[in-house]
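Note that this complex is displayed minus one protein chain, with the remaining chains in position.
Now for chain A:
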Amino acid sequence: MRSLARLTPVLATTAVFLAGFVLCSLAYPNFASLRVVMNLLTDNAFLGIVAVGMTFVIISGGIDLSVGSVIGFTTVFLALAIERWGVPPLIAFVLVLVLCAGFGAAMGAIIQYAELPPFIVTLAGMFLARGVSFLLSTESLPITADLYTHLSDHALRLGGGARLTVPAIVMLAVVIGGMVLLHLTRFGANVYALGGSRAATGLMGINVARSTVLIYTLSSALAGLSGIVFSLYTSSGYSLSAVGVELDAIAAVVIGGTLLSGGYGFVFGSFIGVLIQGLIQTYISFDGTLSSWWAKIATGLLLFAFIAFQQLTLHLARRSRRAPAGVRP
């Protein structure tokens, strides 16, 4: 029973999503279709992928503000590499993933060895990545490679106009892979341990430096993958793309029940957090009269509500824990 208590935030998030979906379906009968759900997955695939990486970072007690810029950089790099430099798309994908992973590893190493706060290091990384993408090009560059048209045509047709697109498949794979990695491997346990107590983790003989570097490497590599998906989705590269996505990702992670202070959280929660944000956006586009900024307002309110909810459950958990401590047999 004790172990189930920590699932409460994720269950609450899932309940909110389901309730929201039901409400939207009541307002718009067309809403409750497989097609809408599939579009939800496709439209938010890039956000879902970075949110998985962000979940690892936040559970370990860190933060990664650079992911939005890394996505922007990736799209520009891909457009240039494929269209200008003539690099085959698949090789360009591998190149950009290696670059991003190296970038994340460097940030992780600086955080670990220079003992700097992740906030500052990844903030610097954010400016750096965005600056480099501006340096590469300030224009929006279309990508016309065959692979791109092929990949965007390719989808699992589920009937009724519903298509499970490549971006959606990639995201689902990342979410499932992330769940396995976080919940079922030694590395995942180390991520939780770091968030619980960094000092204790080191004293328990865990290689904290290696874990820290790996966590930021993973986050940046997933941001790179997200950039690839984003470029597939838009068939272009633009240095101003994905501005502020790091904040959307953080919001999704927190809405998904992960504690910003680290130590607690689930990949699945972040996935639902992404879907909730997507749901709000879809509702607004169904409505047609609302300004799209209402999505931000709704997300903000939800964030407030979830943080308040987390504080409340934490408070209650502490109280029920403290009570029996005094009368230890």
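As a working rule, contacts are C-beta pairs under 8 Å (C-beta built on N, C-alpha and C of every residue); 3 or more make two chains touch, one makes a residue touch a chain; residues count from 1.
One rule holds for everything that comes next: contacts and distances are computed from a predicted model.
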Which one, "Molybdopterin synthase catalytic subunit", "Thiolase", "Sugar ABC transporter ATP-binding protein" or "Carbon-monoxide dehydrogenase medium subunit", is the UniProt name for the chain you do not see?
"Sugar ABC transporter ATP-binding protein"
Out of A:G72, A:P89, A:G178 or A:G195, only one touches the absent chain, namely A:G195
Looking at A:L11, A:L156, A:L184 or A:V243, which makes contact with the chain not pictured?
A:L184
By the document's definition of touch, the residue of A:A15, A:L135, A:L158 or A:L203 touching the omitted chain is A:L203
Using the document's contact rule, name the residues of chain A that touch the chain not shown here.
2-3, 6, 180, 184-186, 188-190, 192-193, 195-197, 199-207, 263-264, 321, 325-329
